[in-house]
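Just below is one structure, and these are the notes that go with it.
The complex appears here without one of its protein chains, the remainder shown in place.
Take a look at chain A:
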Amino acid sequence: MSTVAELPAGAGPAPAEQLAARWEEPRTVRAWFTTVDHKRIGRRYLVTASVFFGLAGVSAILLRTQLAGPEAGLLSPQEYNQLFSMHGTAMIFLFATPMLFGFGNFLVPLMIGARDMAFPRLNAFGYWVFLFAGVFMWASLPAGAAPNGGWFAYVPLTDEVNSPGLHLDVYTLGLLFLGISTTAGAINFIVTALKLRAPGMSLNRVPIFVWAIVATSFMVLFALPALNLDNGLLFLDRRFGTHFFDPEAGGNVLLWQHLFWIFGHPDVYIIVMPALGIVSAVLPAFCRRGLVAYPLVVLGVVSISIISFGVWAHHMFATGLPQLSLSFFSAASSIITIPSGLQLFAWLTTMLLGRLVMRAPLLFVIGFIVTFVIGGFTGAMFALTAFDQQVTDSYFVVAHFHYVLFGGAVFPILAAVYFWLPKITGRMFSERLARWAFWLIFIGMNVTFFPMHLSGLFGMPRRVYTYPEGLGWDPWNLLATLGSYILAVGLLLVVVGVVHALRRGKPAADDPWGGDTLEWATTSPPAPYNFPVLPEVHSLHPVWDPRTAESVAAGAPEARTLAEGRQTIRTSELDARYEQPIEMPESSLRPLVAATGLLVVFGGLLFDWYWVAAGGGLLLALTMVGWLWPPAEPT
């Protein structure tokens, strides 16, 4: 487990100084707004998404408190409906995807041995848009104008007749706004992972996490247009009198659901897949051996990303579609179990063959396996139409997707927080605090969500702000509410643990866990230029491979030091053959200005100030012209 962080002896101090001069940013306010460094942007994604997670979590606590007993009066139906709509919308759109994008942003360039993302300024732009869109949506809540049609916003409940006011305009515009950020991020990940990999990192040597991010990004590119179209049509219906979803004028209300779930089902995997990638990244370090069956796991990742586009109608099994089409979607939904099963058994086998080192990240991975498997079972149950028709839209489905999304995404995210915290901050965390957090979260999570299986089977529909006494639902709801408090304490302990690490943590080694991927081959935290010498890769586990260390040792060719400019290496897509060095952009204020222009556009549209929106569009266009204007060729 050698590390290649120190400069190779032969390289001398000169390249290091040159690199620092090229890449380091001054500690000024302006630099804070203009940075394009993927690590800083990644950290911002992580912090911002965590804040939105906290807000959505507080919403959840309020919802659970309201449901603790029958006919409770803590929240009015208006408040409850806004809170549950924001809870879902924020968890899906403002937490899960951006959080994983945050890890992707920080890690992908490091894992593939590059100095930044392929489009650093687009990356900064994506972050600012995410921040503004998130604030745009959350700001509606204190104003009493938050979305109240659920995160799925089915028409005709959400049309202008049944939902007057700004609620649904915030939803449609907010998601369109946010979609720009997600799309930009996805394109950036794909190009980065395909073109900037270190020489020698052919596709069969790409870390699973990077595979997962790339597959996810492709899914975003194919799935998001359906959601954008849906929201665009709904906005036109609401504001400009079109009738896409109005059956009385020849529109169709099921059109909304089809488009929504063509996005929405892949989105489940958009959230879960990078999380599965995290598990595949964490396990080798704590099993002291490589992941078993790498090609099958990659096959699993890629096939999930394709199959998930063929299963959307299983969200619509109760809408009276013809039985023949139901049975097709039922089969497709069942089949998706297979690639998940492949990954599960690859992890289990890796653990059975390795030597387990019990540290907090591994604990969270084990918690993930237990809960995700339960969520997987109920998922396979939902694939069967007859059973789905009985339990869909009941609390059983709430239990199911919290097992999948909390078990399948939050546990891996927490594993990732502890696993990469030393790399990101350069500080170690307190293992004791982390274990307390794990047990509280694990117990709290199960006590919260397990009883929902029961209340659902006992006939309790979801999305109800209250329920009558004496139907046998009371004890399960009370239990779930108590569980949610335990869960909240556990999650607070994670925050305490991170703050404690930042304040009191011991300095972290470059490779504290003995990881196998390239991010462990550089300093903790990494220098602004990531690697003094860009490594050459010879195997799937570059850091466990002495040839990688040799590739950056004395006598490393200037072609991989690249101290002359702000450069990184471009390689070929399949086998990562060296092509040429490419110039990376400097810091710039333009991403922030462009995002501000967009904010003005969407704010103007929201309040019917179309001239203001046009002004924002003009600002955006002018900024883009400046952004894309080619620099003068040096003569």
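Rule of thumb we're sticking to: a contact is a pair of C-beta atoms (placed from the backbone, for glycine too) under 8 Å apart; a residue touches a chain by one contact, two chains touch by 3 or more; residues count from 1.
To be clear about the criterion, contacts and distances are computed from a predicted model.
> Of the candidate names "Putative zinc-finger domain-containing protein", "Lipid-transfer protein", "Carbohydrate ABC transporter permease" or "cytochrome-c oxidase", which one corresponds to the UniProt protein name of the undepicted chain?
Hidden chain identified via UniProt as "cytochrome-c oxidase".
> Tell me which of A:V29, A:A143 or A:A386 is the one touching the absent chain.
A:A386
> In the complete assembly, which of A:N105, A:N228 or A:Q343 touches the absent chain?
In the full complex, the listed residue that touches the missing chain is A:Q343.
> Identify the residue among A:G241, A:P475 or A:P546 that touches the chain left out of the display.
Considering the complete complex, A:P475 is the one touching the chain left out.
> Of A:L234, A:V292 or A:I441, which residue touches the hidden chain?
A:V292
> Who touches the missing chain here, A:L454, A:I569 or A:L620?
In the complete complex, the chain left out is touched by residue A:L454.
> Mind listing the chain A residues that contact the chain we can't see here?
These residues of chain A touch the chain that is not shown: 76-78, 81, 149-150, 154-157, 162-163, 247-248, 251-254, 287-289, 292-296, 318-320, 323, 326-327, 330-331, 334-335, 337-339, 341-346, 348-349, 351-358, 366, 369-370, 373-374, 377-378, 380-381, 383-387, 389-394, 446-447, 450-451, 453-454, 457-468, 470-473, 475, 478-479.
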